[in-house]
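The complex is shown incomplete by one protein chain, all other protein chains being positioned as in the whole.
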Amino acid sequence: MRAFLGVDLGSTTTKAVLLDEKGGILGRGLTNTRANFETACAVARAEALADARFGLLAEPARSGARRAYHRAERGRRLEHLRARTLLLADDDARLQVAASRLFEALAKLASAEDGAVSFRDAVAEAAATAAEAVATAAGVPYERLMSALERALVADEADPTALDPDAVLDEIGVPAGERVPVDVAAQSGTGYGRHRLPFAPGEIRSEILCHGLGASHAFPGTRTVLDIGGQDTKAIQLDERGLVTSFQMNDRCAAGCGRYLGYVAEELGVGLPDLAPLALSAHCPSRINSTCTVFAGAEIRERLALGERREDVVAGLHRAIVLRALGLLARAGGVHSPLTFSGGVARNEAVVRSLRDELSRHYRDVAVNVSTDSIFNGAVGAALFALRETAAC
Amino acid sequence: MLTVGIDVGSAAVKVAVLRHAVAPETAALEVERYRRRPAASVVTHALDAALARAGARTEDVAYIATTGEGDLAPRRHGHFYGMTSHARGALLLEPRARGVLDCGALHARAIRIDARGRVLGYRMTSQCASGSGQFVENIARYLGVALEDVGRLSLGSDSAEPVSSICAVLAETDVINMVARGVPAPAILRGIHRSIAGRLSKLLRLAGVESPIVVTGGMAADEGLIGALRDQVATGKLGLEIVAPERAVFAGALGAALWGAHRAARVQGDSRKEMLHVHG
Amino acid sequence: MQCRYAVTLDEIVARAEALYADTELRTLARWKEGGGRVVGVAPAYVPSEIVDAAGALPAHLVGGGPGLDVVQGDAFFQSAICHLPRSLVDLGVRGALDALDLLVVPSTCDVLRNLTGVWRLLWPDRPVFFLDLPQRTDAEGVAFYREQLARLLAEVARVTGATVSTDDLRRAIGVANQRRMLLGELGELRIAEPAHVPASELHLVVRAGALLPPREHVEMLESYLHVCRTTPRPRLDVARVLLRGAFCEQPPIGFLRTLERAGCAVVDDDLLLGLRWFGRPVDMVDEPLDALAVAYVCQSPPASCRYDRAGDRPAALVDAARASRAQGVLLAAPSFCDMALLDRPALLQALESAGIPSVQLQYAENSADFGAVREQAGTFADALRLWQDLA
Partner (left out) sequence: MTPVQKDEGMVRQKAMLQAHAERAARARDEGRKVVYTFVPGNLVELLLSFDVEPVYPEITALQSGMRRASDRYIREAERAGHAEDVCSYVKCDVGMALAGDVGPGKTVPAPDLLLLSGTGCATFYKWFESLAGIWRAPVALLQVPYQADGAVTDEMRRYVVAQIRDDVIPALERLTGRRFDIDRLREHLRLSARAEDAYSAVVESARRRPSPIDAYFGMVFYVGPIFTALRGTLEAVEYYERLRAEVETRARAGLGPVTPDGPMGEQRFRLVVEGPPCWTAFRDLWKLFSDAGAVVVASTYSKVGGLYDTGFRHDPDRPLESLADYCLGCYTNLSLPQRLALVERYVRDYEADGFVVHSVKSCKAFGVGQPLLLREVERRAGVPGCFLESDLVDSRYFSHANVRNRLESFLQAIDMRRKA
């Protein structure tokens, strides 16, 4: 099967996507960019290839293979993480006890189905709740246990080895005849770190164009694209043919972007996906307009200390993100329906809801398109460039 | 006479109990980080712990003064503002002080004071967090280094990796890429200290602060930052002397307690003002 | 003096707060539905007597305040400018300024100068008049400004369909002089007894004049002055400060309340300077437009948006501080306001050599987070009060 690879090396996460000749998504790969760029690209690419290989199988082999791959990959990385953490804690017996007890609590991660969140975020979130109790039980300072885990995670992220999909297929007994090979006919890279991708210069495309192309591919007729990523926000206008006419970027200050939500989650000791339900349960969001990412924690502590309810504060923070994005959209020439909302933050249902409310107040009847693949929008655009280039010549 | 100073910071609460005989001496010092617990309860806990350590009860205290987010204190007689308290506290820790550099979790303030601790002028960082303690905390946690070791590691490094962007979050991404490129943590920390020290020295020059300068707030305990700051301002024609006293993080609380004593002495004449119960 | 208007302090303040909260300017729409005409006036100074003389409502557009979520307004301006033009254009886009028959924009600064261009491109069919105030203080300046006042009068007459006589103009100048006199008396009372005229409350009552016909505002001020003189209020242990730099984009009311809570009593300020502008009444004897022209050129205050050829603005600030017995000066200006901020070095130098402590603050009309303001104003008040005891 000929496939076309698109890699979006974002500041926070690296996304890889494989498209078939008709532009359908065959496979997806997602990892934290915290690993170095070459590793991040290799890991995301490997994940996408495996996902594509499994996608081409018929059911029940397809979902069986994906589940098995995911569990095996998680198990492998957890085991390596555990070994590294213990190695780092070898100078203190009590810390070793705490570490091993912590990994007993983390064991449930291996089977968890939270594909939406990357391995590092899943581990960090699970550890945040378990580490406190484990540390005090073992008589070890909380910070020392967490710093040992953090250092192990850094090492894990730099490890490019990926699980061989064929090993998984052997394990669940899929005969060789039923396996469909996937070969990458062309590739294209984009994103914040695109110039450091192991790609030829001709294979590098600007983020703006990729997000524009990806959005109009996912939702034909898109006229405005809003992309809120980890630390920058993009507003793009497209003409009726889906070509970029103008754009505005906010990449000097990371206020009101995905990383901001990360800090908020960390401060409240919850996972990223838990923020949306919390915000949606509020009935009078607080008025917050300073969205400095680093101050997010302090802002929450201050508001809670003043007696405001947790969900109202979190809802207020989500609204602040949307107001900031609306300001950028206005500077890019306003909003023309339909609008496609892409980037990792588009996965947050509360931001989507608040965006729809604010758009209806400031612009008349704007359709907002959001897909579960919103975080892959840039990578899909890049893959489409690779597809069009080969088709053209 | 006993007075108490409560400095309710954004990352931690600091409490100082002073016994005023011929000269003020410290009866107790207490610091506690909130770490996700509601601030008000931590403040109450720290106040009780400090009083217990000083072997005193609330009724024995002539004046409880707050500074910082004073409204969170369970009870108090009065409030003094951040710079007023840090200036007076700095003078206690270093009587020759003419300048104060208050480096807390979220802000940095360069304050010009006179011989009696009066605030003559100041310059503060804008609401941007790029030079704050919180920024260093985030980097330390990401590098897996405990806050107490940050100073030592940074001083120990013979190289410093320059941090380019002004924004604390974008700088964090720079740090992530440095780790990815295999730059050792001490070199990264030294680079961060150098960039913060650069910003602090500019603040000092803008405020026209004279020597000697006392660094107060939690960051004073970071000898890496203090070293980098001395490299920038102690040399050359500027030649400012930087003092980082042992109990710098308590400067705010000590200052508030001293001002409390001043108010208590003035109030001694007419009937004592009743205790202001701040909240329930 | 019998007050025909609301007598109690609470009623006056409630009326003023209602007008302050009217961010969408419904008052103007209602005035228009009642058959009235409205001429919008941008800060800082425009001779609104000409609008009043034509029987139209001079609506002083002092900006959006904290209640207005500006989104569209940001689309037309780069980020590094003050907030006032954004909220005015946002109000325009929302239709809140549809009631305006004309917008008059003075040459306060480059931001407002270019606002006339933005207005023309967005709404070509809505008239806007740019008033190029004279920077000269001689006959040529008076002559040039006099010609513009004649053109402004003709334009106001055209859009309102009114014929304006010399008596109409004199009557309007009379009412404006009354307002100036009342504001002067309130100012003196505040200097004598700061607790009787709290600055944040006074600001609300003065700001009500932005949306009220001048005559009605004069009555409101009369009642307010009477109430302030007769209502006993506890004297507070506060530091007396003079506020300078807020002549155009106004600080939110929360900013002023934070100053008071932090222990600073504002005893003199240039808030809403445009509503009074002249320290003394405008001459009522000779031809009204001549009177307005001469008054502007010869009696204008040393505001930052007027060229100070003689270089006596710093000295005037020191005199004002001494006249109001202020212990310190608060230089508060909107962020990115070149006009107010570029004066700072000269003002700071004059204050320092006069031994008057000062502090520099910045604000935006929509800021809602006053933590930094509280710390700075609180420290300033501490520095003034604590050392009062030790001095």
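Every chain is named by a letter (A, B and C) in the order it is written, and numbering of its residues begins at 1.
Throughout what follows, a residue touches a chain if its C-beta (ideal position, glycine included) is under 8 Å from a C-beta of that chain, and two chains touch if they have at least 3 such contacts.
Only a predicted model underlies this, so the values are computations on that prediction, with no experimental measurement involved.
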Exercise. Looking at the whole complex, which of A:161, A:246, A:360 or A:390 touches the chain that is not displayed?
Worked result: A:246
For this session: Please pick, from C:236, C:323 or C:342, the residue that touches the omitted chain in the full complex.
Result: C:342
Exercise. Which listed residue, C:11, C:110 or C:188, touches the chain dropped from view?
Worked result: C:110
Problem set entry | Hidden partner interface residues of subunit A, rising order | 205-209, 241, 243-249, 251-252, 331, 333
Problem set entry | Residues belonging to subunit C that touch the chain removed from view | 75-81, 85, 107-111, 113-118, 120-122, 130, 132, 134-136, 140-141, 143-144, 147-148, 305, 307-309, 311, 313, 333, 335-339, 341-349, 360, 362
Seminar exercise, completed: Had the left-out chain been drawn, it would touch subunit B at residues 126, 166, 202, 205-206, 208
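One rule holds in what follows: only the chains that are shown with their structure count from here on.
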Problem set entry | Distance between the centres, which are taken as Cα means, of subunit C and subunit B, whole angstrom | 40
For this session: Could you please state the distance in Å, as a whole number, between where the Cα atoms of subunit A are centred and where those of subunit B are centred?
Result: 37
Exercise. Which subunit C residues sit where two or more other chains touch them?
Worked result: 369
Exercise. So which bits of subunit B are touching at least two other chains?
Worked result: 127
Problem set entry | Residue ranges of subunit B in contact with subunit A within the complex | 10-11, 34-36, 38-40, 69, 72, 105-106, 127-130, 132, 134-135, 138, 141-147, 167-170, 172-173, 176-177, 179-181
Exercise. Which positions of subunit C touch subunit B when the two form their complex?
Worked result: 262, 357, 369, 372, 374-376, 378-383, 386-387, 389-390
Exercise. Okay, in this complex, where on subunit A does subunit B touch?
Worked result: 11, 33-37, 39, 142-144, 146-151, 154, 158, 193, 231, 252-254, 259, 267, 269, 290, 292-295, 297-298, 301-302, 304-305
